[in-house]
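A protein chain is absent from this complex, but the other protein chains hold their places.
This part shows subunit A:
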Amino acid sequence: MRNPLISILFVCAVILVLANACQGEEEIKKAQFFANGKSLYTSNCENCHSQNGEGLSDLYPPLTDTSFLRGHRNQLACFVKYGIGQQLTVDNRKFDTKMPANSNLTDQEIAYILTYIGNSFGNELGLISTEEVSTSLKNCEIVE
């Protein structure tokens, strides 16, 4: 007699594999970028923006303001790479603490991080690809 539990698990596994195959290539890429982005976020961003993206008081803004992120989608890479020195209104509050540059991050790493924050903390921006980041970075206006 075969153990019914094993057969159930087997069926589940088959369904999972099939579901994965059905997922678009972009979905898989997004999951990969997201996972890589999470650890980069921990080491580069979490100190200020905190683990759950809530920021810290009026010092460091939260990353939970989805409409801000959506509205500045093509500037996010510039923010990360070159830092921010301008006043921003996030979560209906004004922020003007300087965010330091991360000039050591590659376009790909920035894409990982942005895909992570863009799909965490209640945000749903989808995949932010390396190509998208490279294009954004060519058009940065740096405000000191």
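Brief remarks follow.
By definition in this document, contacts are C-beta pairs under 8 Å (C-beta built on N, C-alpha and C of every residue); 3 or more make two chains touch, one makes a residue touch a chain; residues count from 1.
In this section, contacts and distances are computed from a predicted model.
Note on the omitted subunit: UniProt lists it as "Protein SCO1/2", one of the names in "Taurine transport system permease protein", "Putative hemin import ATP-binding protein HrtA", "Protein SCO1/2" or "NAD(P)H-dependent oxidoreductase subunit E".
Residues of subunit A that touch the chain left out of the display are 47-48, 50, 56-60, 97-98, 100.
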